[in-house]
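My structure is below; once you've seen it, I'll send some questions.
The complex appears here minus one protein chain, its other protein chains still in place.
Chain IDs A and B follow the sequence of writing; residue 1 opens each chain.
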Amino acid sequence: MKAPWFDYQAPTSLADALAVLGQAEGDGRVLAGGQSLMPMLNMRIADPAVLVDINRIPGLDGIEETDASLSVGALVRHADILNSDAVRARWPLLHEATTYVAHPAIRNRGTVCGSVSHNDPAAEHPSILATYDGTVVIASAEGRREVPAGEFSQGMLTTALEPGEMVVGVRYARPPEGTGSAFVEFARRLGDFAIAGAAALLTVRDGVCERARLTIVGMGEGPLRATAAEDALTGTKLEPGAAPGLFADVAHEVKATLDPAEDVHASSGFRRHLAGVMVQRALTAALMRTRETR
Amino acid sequence: MSGLRFVNEKAVGTSVLPDEARPLLDGEARFLNDIAFPGMYHVAFLRSQHAHALLRGVDTSRAKAHPGVIKVLTGRDLHGKVEPFRSMPNRFSGGQSVQDWLAVEKVRFVGEAICAVVAEDRATAEDAIELIEVDYEPLTPVTNPRDGEKDDAPRIHDTCVNNYLIKREYERGDVDAAFASAHLTVRRGFRIGRKQALCLEGRGCVAAFRRDGFELSMWMSHQLPYVVRHYLARHLGMAENQVRVVAPQTGGGFGQKASIYPEEFVCAWLARLLRRPVKWVEDRLENMVASTHAREQDIELELAVDAQGHILALRSNIWVDVGAYSTYLWSAGMEPLQTGGLMPGPYKVPALRYLTRGVATNKTPVGPYRAVGRPSASASLELLLDETAHRLGIDPVEIRRRNLIDQDEMPYRNANNLVHDNVGYVPCLQMALSKAGYDQLRAAQGQAPAGKLRGIGVACFAELTGLGTSTPVGPGTLLQPGRDAVTLRLETTGTLTIAAALPSQGQRIATAMRQVAADELGISMDDISCLTNDTGMAPYGFGTFASRTAVFGSGAVIQAAAEMRRRILALAAFLLDEPVENLTISSSVVHTLDRGKTLSLRDMAEHSFFSAKDIPQDLNQGFEVTSFYDPKHGSFAAGAHVVVVDVDPDTGAVEIVRYVAAEDVGRLINPAVVEGQIIGGIAQGVGEALLEELVYDEQGQPRTVTLADYLVPSALEVPNIELHHANTPSGALGGFKGCGEGSIIGALGGIACAVADALRQRGGDIHDFPASPERVLRGLGVALDDAG
Partner (left out) sequence: MAREQSITLTVNGREYTRTVTVRTSLADFLRDHLHLTGTHTGCEHGVCGACTVSLNGRSARSCLTLAVQADGGDVVTIEGLRDDEGEWSPVQKAFFENFAVQCGFCTPGFLITAIELLRGNPDPSEEEIREYLSGNICRCSGYQAIIKAVQAAAAAARGQE
């Protein structure tokens, strides 16, 4: 389990990194945290010509909050998210989801943007970004572009990134006042990739759901926004007694749209069943938290 | 044996801090991969990508030309030059399994070694492996034993009809009559997945050739250095005294490092060929497919009981998926024979019949792993007892009480022909129940946290440890262990060295033997050191496996110490001019009982060696004593585990909320070490019961080849274990029993029964383990396959 040969570059400016990446003609890989890439190298599943180590580039490790959004740079580690008081206080869904990511030593190295770029369907961060109506900030030697999270994921381990491009940051849109959030996940052990998970944001005013965001994790294609369920929830009364039945119906509808792949940990049917359970639990917890925020 | 007045009880029974652990805490211990020599080459293996295929051609030309590559070795290069691993045909085996060190004509499992590449470093060797082209002609694989035994199944070994590597039927007592006259008969199926030991350190070796001294020195991460030495010499055509095998610090064994494998033997051959040291370190991807697997059993069993639940007869039908080859030395019979033969466990079974098979499949061979065969034997019967109790309307504990072998019935010969003696099955159960507060647990079973189903499991087990030469090993096994030696040497500084070929993989064997020797000889523990790993220094011994090492090592130390003490006191009597009866030893000093005269062991030893002329020769025989110990029979250890689980009926998640164990492992040498062994065994049982499973697809491709897919328990999955001792001394010297394996038996049974108990509350049940969340939900009847 020794990595194959590659050319290693550790530029100290973004411009240099993008230049190297551009010259690699699609055969370059960005090395940020390396917690997904390095195992693939050691197993010789990945064989890039060039590794572009961005860890020496200043200015990519910022967590910045504005009235409208939260920006997370390409070198922000999972541990940085967990240590951020701002994230904990005002972006609780991001905080909560990150507690499910791997283990301390992995969190110390692995990055949010790396996870989004890798787009493992069982990973938390792509789904959280989608739930927050997030944006992926992409740069190449040619310039910058921004892609909505929903368009960034293009299937399992596949994204909108073109050769020569890298993710330099992600941006989460601030939900309205009165929003409760919840992330739930089912894995065989804490820190393992999810078999199924769900992220929910519910905005409730005067007992009526004004806005709903619901994303399913682990269904095989990357983050899966349950937009039909979001639409169905919007405008409904979310009263304490009525919610369980409503959420069960929503979960049932969501399940009907899912056809996940099987793997050694779960058949397709079990994964779909769990998705329903996770949806119900996420919505229930999110609703509870809308009350807590009042 | 030892005169009682010399026995100092201070060290044995005390949790002496193990000096052996110090280098491990400083990062200074020397594991296999930490050993390096100048000029050492590195080896990597090309492994089969196919489960079952003919090798049409192997083109190594590009690999050979790769810079840094020294040698590329194929099966054809070895063919006819070394003796392959052949199973020993016997009256129960269908045919012979022949395993070439590197595949020649055919590959039989994914991961089987085809070529060895020697290079200047490991990464280069791996580069070269990618340049070898293999022309496979795929054959239909066999991937489960029930298909594999069919007449039209593809044959894995030419001589093995129906792919049987072993098939045995055993009967004792009138089983049919018992079933015909029974008040109730209950039948169940039980299946356990394939797993592996998952030592944190994989296998590996450094093989070094030298013209003078030992021609071949092997450092090997292994449990049985002397056995390896014997077979290395035999297969390489060398004299045994030209071979030295050292087991360095070893990062886990659990049986996986007790078999003989091709890779190390290829390295030994390469070292002689190249006249250079070569190193091979098994990486994790290799370890998942190239080191022996375990379990994978499919059992149907049936119990006949009278109206009170007394067992009248037990019969079982067992299929074990033993993989592609008969594991060398231990044979493919291990799991099938032990599961069938040891199923009665601690219960009185008057009549027993089993039909057990080891069917070859195109998977990694199954070999020894902690408590071979017994966890499934025990758990399947425990689950059947629970179901029987349920049908009879009695408590699960009651049916166990009525069937356990009581101490006043011992010695008791069971239908499997094993004699139970000096073991407390009932005391273990009583202690576990009282410590757990079983009655209250049952009474409060309905008060689980909201939405959870609570289950309580009770499992009792028997574990035969420290097997001597009179205990038969299964047919087909190439060795009959049961005699091990230690050498005690009083050095000229008065310190004592213990040498034994009983390597430790963390069991603190050295500390245990030092404790025993300290008590037997009156030498301070600080003055005793222990070597346990080197055939160049230690007397013969079979090594560490089957919960035997503490029993054999201690027994041999006690025997040798008696002679050593006799020699010490005889000489001291002469030097002090006192009668022997008037002398004793304590704190490394010989003294008269009234302490009027003293002679330090240091002075005595120096005198005996450097100024011997004034000592009569018969009093100065040298202070080096070797003694072989054979306990003849084994000693039964025992335990009872009470497990409480909460099952989430929505997700199938199982949480162990309480775990109480009571164990009888005989007289304790070092209680803290023993507890570490027992709790560690339970942790592996948690994995076996809930998490760990090696999965293959229908083409024989392994689907769990990383630690992200093969799930071993972390600190979050293993509960806090409340451990209690209910020890009954064994009949072995010192009263010791083995403690390394038993607890994993109780863990599988206890957890399995607890999960089934939880499911039973909603009319569910479970027959397949590990109890993954999906299996739990299926056991509850949750429909998972219909969309939406």
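Going forward, a contact is a pair of C-beta atoms (placed from the backbone, for glycine too) under 8 Å apart; a residue touches a chain by one contact, two chains touch by 3 or more.
On a predicted model such as this, the values are computed, not experimentally measured, just so you know.
Trainee: Where the complex has a chain not shown, which of B:L46, B:V673, B:C739 or B:L777 is the residue touching it?
Mentor: Final answer for the missing-chain contact: B:V673.
Trainee: Among B:R30, B:K81 or B:H183, which one is in touch with the chain left out?
Mentor: B:R30
Trainee: For the chain left off this view, which of A:P11, A:G150, A:G191 or A:G220 is in contact with it?
Mentor: A:G191
Trainee: From the list B:T60, B:N163 or B:Q249, which touches the chain that is not on show?
Mentor: B:Q249
Trainee: Of B:V134, B:A313, B:L467 or B:V718, which one is in contact with the hidden chain?
Mentor: If we include the chain that is not displayed, B:V718 is the one touching it.
Trainee: List every residue of subunit A that touches the chain not included in the displayed model.
Mentor: Contact residues on subunit A toward the absent chain are 1-8, 10, 31, 34-35, 38-39, 41-43, 50-51, 53, 55, 79, 102-106, 108-109, 189-191.
Trainee: Residue by residue, what part of subunit B touches the chain that was omitted?
Mentor: 15, 17-18, 21-22, 24-31, 33-34, 36, 123, 197-201, 249-254, 283-284, 505-508, 672-673, 675-676, 679-684, 706-708, 712, 714-716, 718, 720-721
Just so we're on the same page, only the chains that are shown with their structure count from here on.
Trainee: Averaging only over C-alpha atoms, locate the centres of subunit A and subunit B and give their separation in whole Å.
Mentor: Roughly 44 Å separates the two chain centres.
Trainee: Mind listing the subunit A positions that touch subunit B in their complex?
Mentor: Interface residues on the subunit A side: 1-5, 39, 43-44, 186, 188-193, 195, 252, 255-256, 259, 263-267, 269-270, 272-274, 277.
Trainee: Which bits of subunit B are touching subunit A when the two form their complex?
Mentor: 122-123, 126-127, 130, 283-285, 650-653, 691, 693, 695, 703-704, 706, 708-709, 711, 713-714, 716-717, 772-774, 777, 782, 784-788
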